[in-house]
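Here is the structure we will look at, set down as structure tokens.
Here's a slice of the assembly, chains where they normally sit.
Chains: A, B and C, in written order; residue numbering restarts at 1 for each.
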Amino acid sequence: MDAQLKELEEEIGKVPLIVQKWAKEDPALKDWVTEMDKHIWKDGKLSRQTKKIIAVCVAAALRDRHAVRAQAAGASNLGVDYDEMEEALRVTFLLAGMPAYTYGRTAIDDFMKK
Amino acid sequence: MDAQLKELEEEIGKVPLIVQKWAKEDPALKDWVTEMDKHIWKDGKLSRQTKKIIAVCVAAALRDRHAVRAQAAGASNLGVDYDEMEEALRVTFLLAGMPAYTYGRTAIDDFMKK
Amino acid sequence: MDAQLKELEEEIGKVPLIVQKWAKEDPALKDWVTEMDKHIWKDGKLSRQTKKIIAVCVAAALRDRHAVRAQAAGASNLGVDYDEMEEALRVTFLLAGMPAYTYGRTAIDDFMKK
């Protein structure tokens, strides 16, 4: 993993496999995506942890099995608090139904520590 | 609007029209939904404002025109910071594409103050 | 509107504009789609009315503004009972969140008689 990807890993908790593939196949694309990702995920008005909470909620609402697990793993690596995460998923429950909450809850129960 | 709904309005910034209809049509259903809503939206591990930010992001990811506008209006009433909200939507951009960001950005530009 | 489309109108309450366009542009495609549609929408194990209720619920869950209004109009033409339709949408509320119910409720309040 190159230096740019290592730095990204610190920001987001887990570098997607896709970005690692692009690093070999199309380094220019990898560069733009990596810089954009680092810029968006870093601490700003909102902390990295809060952004990760949002990401899990969005992935759960979309019933996206890949993303919800990847984001939950990233949240775990960044030290996101389990109870904050679970509380956030209740908003997803209201907006997208119990099954969306289920996607999120299953992922955090598999990848985060209570 | 009855006392229970007024209290809900303070928590979430804006009571959905649907809950107001249920208050007349099916008070028992209104009661459970209102109590559940108050419980989920109130300040807890996460603030009401952070929960509203999550709600806008989820609605934007779902390309839900009704919800994204209603949540943005609620965010405005709760005094959510525009720049925090916009930063959160960038996470939605990464997870659900530029058009999802567009749904959210359009709603907050129409309903929130910069 | 040709005889085949008139017959379809009786089954489904409202022929989609698209099928009418295909009738001119590609009659063979119109024929297969029309026959398939008639076959699926007609009274069978489930009545045409129950199928229309399902269609409104599915369109609402997908946050599909075009389909939810078209299906609600078709439901009205077929004499679907408003209260049955509203009760069905509560299932959509549980499965897909309050905003999905809102899509459906708005459409039936605009297109069906209480």
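Everything below uses one rule, namely that a contact is a pair of C-beta atoms (placed from the backbone, for glycine too) under 8 Å apart; a residue touches a chain by one contact, two chains touch by 3 or more.
Owing to the predicted nature of the structure, the values given are computational and were not obtained by experimental measurement.
> Can you report how many copies the full complex contains, not just the 3 shown in place?
Assembly-level count of identical protein chains is 6.
Keep in mind that, in the parts below, only the chains that are shown with their structure count from here on.
> Copies chain B and chain C touch; is their interface built from the same residue numbers (over half shared) or different ones?
Copies use mostly different positions to touch.
> Round to the nearest whole Å and give the separation of the Cα centres of chain A and chain B.
Roughly 22 Å, centre to centre.
> Can you check how far apart chain A and chain C are, centre to centre, with Cα atoms defining each centre and the answer in Å?
About 38 Å, centre to centre.
> How big is the gap, in whole Å, between where the Cα atoms of chain B centre and where those of chain C centre?
30
> Could you check chain B for residues that touch two or more other chains and list them?
Within chain B, the residues that touch at least two other chains are 59, 62, 64, 67.
> Under the stated contact criterion, what part of chain C meets chain B in this complex?
63, 65, 90, 97-99, 101-103, 105-106
> For a test of understanding, state which residues of chain B touch chain C in their complex under the given definition.
On the chain B side, the touching residues are 16-18, 21, 29, 59, 62-67, 70.
> Touching residues of chain C toward chain A in the complex: what are they?
93-100
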